[in-house]
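Below you will find the structure I want to go over with you.
Left out: one protein chain. Kept in place: all the others.
Moving on to chain A:
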Amino acid sequence: MNGVVQLVALLLISLMPLRVAAQEAVALFGDGATRITLRSTADITIIRPVMERFVAENTDLSVSYEQWGSNDLFANSRDACDGSAAPADAVFSSAVHHMVWLVNAACAGSYQSPATSALPLTRRWRDELWGITEEPAVIIYNKKAIGDADAPQDRFALLDLMRTKPEFLRGKIATYDIDASGLGYLFAHSDSHEATTFGAMLEAFARVEAIATCCSADIIRGVAEGRFLIAYNVLGSYVESDLNPAVGVILPEDYTLILSRGFMIPKNARHKDEAGRLLDFLLSAEAQRILSNIGLVTAKDPSESGLLPSARRVIAISPALLVALDRNKRERMFSLWDKAFEIYNIP
């Protein structure tokens, strides 16, 4: 196989000074002469089939795939923007509000092709940022502990469950830590604007001593193992990719946030044209089919996804996402959040 994977253990990180942003893992795909650097928040294991297909079709290219935490990637991209860090050739992040901020700060280069022009307006901005995927934010639950019949199908049911069975759920509900996860923050921000249930949810979370923690994989594993019974606002794609019979997935019926990961070509990227080719590939029907297979693109058809069109809330890639990064807004969100959660680190 030409997909030589290099998983780099994070030994180096402990040697580096604190707070220096760095990738979590690196993988090299293909052996083409021109190597493009892609910095992404998607797990290498999940994205692998897409990347392998890309280098198979573009034999002159190879992709150095760097997996980053969303906040670190944001910091790195900002540094790259003002020249204090080496720029990537493309950035692919689930924290689209970061990407919007970067585009607004003139850190992105422009690219246009028939594929990008075909995107709906909610999935592109200024021809500098494009939404590649469609991934739902879901509720997952441990099937052994909670029967399918009892599983909350929407937020109201979840609220009711937390009110009626607080002891059962105490310490057993998990969600992203919004401080550690850019994506978690984006979901919380979107929830806060989507419905008044958000306040009630925070209150209820506080009552049952919910756990805010980091990283999809850990949360999903926790639910599968029964350490958590319910996890709220988990990225559906991660659940589907390591589909575990013990884990049930719910697309909330009141509304389901749909995230479109943002793809950006930094303005000082060295291989802009190649990055554009990668973008066109990711938007191609073939890549979209692979992404759909690995759960990064949900089916639009309600009969397949079990999601009514009226419940779809696409997080539009628009300057309105700048609000998510507003200083006062964050301050307020964190103060609300901190009241509700105690930070819990998975051992």
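In the analysis below, a contact is a pair of C-beta atoms (placed from the backbone, for glycine too) under 8 Å apart; a residue touches a chain by one contact, two chains touch by 3 or more; residues count from 1.
The criterion applied here is as follows: contacts and distances are computed from a predicted model.
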item: Options "Cation:proton antiporter", "histidine kinase", "Molybdopterin-dependent oxidoreductase" or "Putative tricarboxylic transport membrane protein": UniProt name of the undisplayed chain; value: "histidine kinase"
item: Hidden partner chain, touching residue among A:193, A:289 or A:339; value: A:193
item: Touch with the omitted chain, as defined above, among A:56, A:106 or A:246; value: A:106
item: Sole residue of A:75, A:115 or A:323 that reaches the chain not shown, by the stated touch rule; value: A:323
item: Touching residues on chain A - with respect to the absent chain; value: 78, 103-106, 121, 125-127, 193, 318-320, 322-323, 326-329, 332
